[in-house]
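The block underneath contains the structure these notes are about, expressed in structure tokens.
Note that one protein chain of the assembly has been removed; the remaining protein chains are unaltered in position.
By letter and in written order, the chains are A, B, C, D and E; residue numbering begins at 1 in each of them.
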Amino acid sequence: MSELISEFNSYREKMNKVILGKDNLVLKRLWNLDTNTYEDGALDKKTKEMLGLVASMVLRCDDCIRYHLGKCHELNVSTDELYEVFAVANIVGGTIVIPHTRRAAEYWEELENSNR
Amino acid sequence: MSELISEFNSYREKMNKVILGKDNLVLKRLWNLDTNTYEDGALDKKTKEMLGLVASMVLRCDDCIRYHLGKCHELNVSTDELYEVFAVANIVGGTIVIPHTRRAAEYWEELENSNR
Amino acid sequence: MSELISEFNSYREKMNKVILGKDNLVLKRLWNLDTNTYEDGALDKKTKEMLGLVASMVLRCDDCIRYHLGKCHELNVSTDELYEVFAVANIVGGTIVIPHTRRAAEYWEELENSNR
Amino acid sequence: MSELISEFNSYREKMNKVILGKDNLVLKRLWNLDTNTYEDGALDKKTKEMLGLVASMVLRCDDCIRYHLGKCHELNVSTDELYEVFAVANIVGGTIVIPHTRRAAEYWEELENSNR
Amino acid sequence: MSELISEFNSYREKMNKVILGKDNLVLKRLWNLDTNTYEDGALDKKTKEMLGLVASMVLRCDDCIRYHLGKCHELNVSTDELYEVFAVANIVGGTIVIPHTRRAAEYWEELENSNR
Partner (left out) sequence: MSELISEFNSYREKMNKVILGKDNLVLKRLWNLDTNTYEDGALDKKTKEMLGLVASMVLRCDDCIRYHLGKCHELNVSTDELYEVFAVANIVGGTIVIPHTRRAAEYWEELENSNR
């Protein structure tokens, strides 16, 4: 796995442990609910992860983008499909989404390369 | 058609005419591009309209939401599918999305009823 | 009760019924969690409602502001305290918060007058 | 003066009186500072009002947009210049700025017509 | 003091000096006003710093969050109280606040450890 990916994952895990260790019930339940949101339902997981990705892009949250890129990759979203999600995000959210698109594109390349 | 829907559409058309009448090339091209964004490609129209909807919801733009709800309705998104889009928007964007979800739900009811 | 207040409450209730009637589990749970968030804990209800208010103001969600103003009023936040919350919101969020402050001030006057 | 313009101005004045009547020092000073910001300096008033307008558009604050449109009109911004400000706002902020552009275009037409 | 904390403070001081050295009156006054906003009044300092923190969290400004965490720490906000502020921010602002909550939790741990 690339350094970019493994650093992101390990920081995420480390801090999740710290936060959940404080036993704040609202945060715990919200995080569980977050997991449920992306499970198969009337819409399949893949569609939902693309929804989560485009929402994270227009809100310009790089870590959220990375998380959903990882999931999209696991669920076999193709590069062409992904770039159409990027296109919707850039049209709806404007050129301020471009720098986040650059970092998303970089992370995607690493996900694709880590596969081989 | 319900009053809510027809008022939205007629104001939109009226003001688009005013704006496009000023011949600003950037605005004209952006609007054309906006239309292209949601055409069938690697992802189908229906998926793209749901992407446009969730992006509009987390950015809390009621008129954008209405526009994409109209398109989702034309493309036969089911009510269960729609509410899963709402769920992603509310989880990603938080409870500030709730008032926009109320107005979206109202507009969707009218779209559904206008069909019968 | 003033018309402004009663219209807000009745639209809210009507649409909540529509939305909850669709049985989307994520939305139901999020809304329950939202209620839990503002209960007495390490911080008291009054402080939490002021936190909810200032968050709603900087995110510029008029309906969220109204909801928390109603709660602040029930919990006996004074007008001087309220305006200090407004001040934090305007300093952190900038002058784009001013129009929302105007509508908040109007709603607060009606809450205060409905008491007498 | 058109109804749209006079209603906007009178609500603004009425609520400013209510808010300033509460004697919150931070709000008072912020509002004074807001006025100072747009005075002639290294940049002239007209440029500054266009800066205020584009900032209000990308932050999607309709009342702020109206306020700066009024000022731009007083300072003889031409319709072609104005639409170039609109273009920057739509490119930077994306298609979610379009509904606000429609309302801005409507208000501008009324300002232009109220002149004759 | 931890490196994270001291780097944050020294960059902040260095750049404040550069900015204030340019003698822009509006910026100077805004910064003074910012200081006044959090002084004891109808609400005490501690409540106001928690208001500033929750506002910074939902607006997702990491440096603002750090600043208010430092102040909350000085004013003896407990870890349980702090996590209830985090909970409000995450519920109101949604899961896009989570990555900022992780960085806030990390900074808080360092503030707590720097005390001993």
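What to note about this one:
One rule holds for everything that comes next: a contact is a pair of C-beta atoms (placed from the backbone, for glycine too) under 8 Å apart; a residue touches a chain by one contact, two chains touch by 3 or more.
Not measured: the values here are computed from a predicted model.
The chain not shown here is in contact, across the full complex, with A, B, C, D, E. Residue positions on subunit B in contact with the hidden chain: 25-26, 29-30, 33, 36-37, in rising order.
Where subunit E meets the omitted chain, the residues involved are 11-12, 15-16, 18-19, 22, 24, 26-27, 30-31, 34, 56, 59, 61-64. Where subunit C meets the omitted chain, the residues involved are 58, 90-97.
By definition in this document, only the chains that are shown with their structure count from here on.
Least step count on the touch graph, subunit C to subunit D: 1. Rotation angle relating subunit A to subunit E: 120°, from a CA superposition, given to the nearest 5. In this assembly, the chain whose C-alpha centre lies farthest from subunit E is B.
Remark: among chain pairs C-E and B-C, C-E carries the greater number of C-beta contacts.
Note: centroid distance subunit A to subunit D, computed from Cα atoms, is 37 Å.
Spacing of subunit B relative to subunit D, judged by their CA centroids, is 27 angstrom. In this assembly, the C-alpha centroid of subunit A lies 31 Å from the C-alpha centroid of subunit C.
Multi-chain contact residues of subunit E, defined as those touching 2 or more other chains: 33, 37, 58, 80, 83-84, 87, 90-93, 95-96.
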